[in-house]
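One structure coming up, written as structure tokens, with questions to follow.
Entry: chain A
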Amino acid sequence: MSDSNDGVSLGQKMMDNIFFLLAIGIAFPGIFYFAWGLLEIFLFNNKQLSDYLIQTGQFGGK
Partner candidate 1 sequence: MSDNKEKMHAPGSLVLALIFLAWFALVYFTQWIALMKNWVVY
Partner candidate 2 sequence: MPLETPEKWYKPFNREERIWMAIILVWGFIMFLMMPLGHLGKQNVSSETYKTTPDEFRKTADKFIEKYQVRDKDGKRVFRKGIAVVEAPEKEKGDAFLVARSWQYYPILVLRKNKTYRIHMSSLDLQHGFSLQPQNLNFQLLPYYDFVITMSPTETGTSYLICNEYCGYVSKVQAHDTMIGQIIVKE
């Protein structure tokens, strides 16, 4: 932005960039907590109880 940035290290520049911070602050929980969580409950653990009962032969399957 301004011309006085010369010699300022990359780490400082990154932490001065509020939009970079905003991006990681939304991306990390958005991906790891929220998106992964939805995959868990809607895709990875999606077996029906009735299918399980048929498989194990309990209570006539239903």
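Candidate entries met the following condition: all candidates are chains of the complex that A comes from, given by their letters.
Throughout what follows, a contact is a pair of C-beta atoms (placed from the backbone, for glycine too) under 8 Å apart; a residue touches a chain by one contact, two chains touch by 3 or more; residues count from 1.
As the structure is a prediction and not an experimental result, all values here were calculated from the model.
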*Of the numbered candidates 1 or 2, which one touches chain A within this complex?*
2
*Okay, in this complex, where on chain A does candidate 2 touch?*
4, 7-9, 11-12, 45-53, 56, 58-60, 62
